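One protein chain omitted, others in place.
The block that comes next holds subunit A.
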């Protein structure tokens, strides 16, 4: 133990711990249970506190920051409603394995359980949606608890960890002792992959005729893009990625197959169907990827690397599980591979045929605008190098199809939970972490309203995000399902009569704003927005109402049953 004989109060200890954890930015909102913390914060100059306008916004900002930088996102909110408002954001981070530490104020220890003013059992509420959580009962435990929280959030499979701090603990004083190391006997994640498993995997890879790499967010969070690129190119193995895996392998590489799954590319899904070896790395066989599990990759020997053993054999039975960090898995594999392996030219040629059969295309008309065109144009203008944040829905899927990600940590999107309202705050958070690349937000008109209050935060701190609102005056993805599967009963998805005038709203917030209604206006607005760096800039794209995302695998269907277009759904497959 490293001792400094200094006596500090709980609030001072809190900030001292953040310094030790090298936290430079926190997202928070003050309140009664946190008065002491905010009193201390008043004189803190080395940690930037971002004042949000709703605690949910703080959690999504922290997650955006975490995903863009790889560092844990930190949230500070008060007890009761402050704490309960974080629940959606915490769940989102849990589902997408984002490292986050959430600090909640709590009523004084003596009042806990008494239904005190602004009391909520946030430790109880967040138990199933955090990796772990703590209630601090003694100021002498505060530093160790915070150390443990950061350790848990960032080691093994990352995730959110919550620390609940009663008001009296934050006022009480004790000696500040920062533990040099952390030992949690119930938490020993396997980082290094077993050598035998690697050897088996290497043999299978060397012998495979039609191998396919299926890459998930684990490759991004373990910073293993370099290793992945090396491996894929050395052996000529095509790479398909999940929504969270996009960017792990550059879109500019010919081996890049884009996304697989429900709205994945035709050729990626065909390759899954026909491959003889599927190498899943840092991916979890989510239902949006597999469709009907019995018919997923039916001919393939399946290798599955994941850091979380619970992901192995959860949805799909695999032939060779390799538990461990994806970076370790890929680097060990590169070393273990024999000099000679199969030539995959025939396989790649086969894939090329599928690619030519059903490419991703859309039509452009002079007097109307499509989301696909907007995203495509932004992709070209930024050369695939922006940090792209999305909300949830059709525009999110089109982003996966038409934005060509060339770098890891470049798509920040709510994948597991599908949280509408995620985009705007997540983009703000990402921009606090990343200054050398543009941060672009694609958002629908439905989701934009769900956390619109954070526009104040963006304007106040002059956060230079590009807010691209794709306004089709519909909850577009739900509308698409209603059209395809629910007899065109557009039940409560048409927002045309109720949406506000977005330009006026955004202007009232003090944000620069533009509108585009055709491709020419759109191109001009995108260029202008990308060149503007004084603060946030907003462009409303009035896109056509009834556009649909294709290809599409109907929920629970086999990925060989892809719908390729609206009118003759099953003709192509």
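Here, contacts are C-beta pairs under 8 Å (C-beta built on N, C-alpha and C of every residue); 3 or more make two chains touch, one makes a residue touch a chain; residues count from 1.
The rule we apply is simple: contacts and distances are computed from a predicted model.
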| item | value |
| --- | --- |
| Missing subunit (named according to UniProt) among the choices "Urea transport system permease protein", "NADH-quinone oxidoreductase subunit D", "Acetolactate synthase small subunit" or "Na+/H+ antiporter subunit E" | "Acetolactate synthase small subunit" |
| Candidates A:39, A:253, A:276 or A:308 - the one touching the absent chain | A:308 |
| Contacting the left-out chain in the complete assembly, out of A:102, A:136, A:152 or A:443 | A:152 |
| Omitted-chain contact residue, chosen from A:101, A:123, A:389 or A:495 | A:123 |
| Where the missing chain touches subunit A, by residue | 123-124, 127-128, 131-132, 135, 152, 184-187, 308-310, 312-314, 317 |
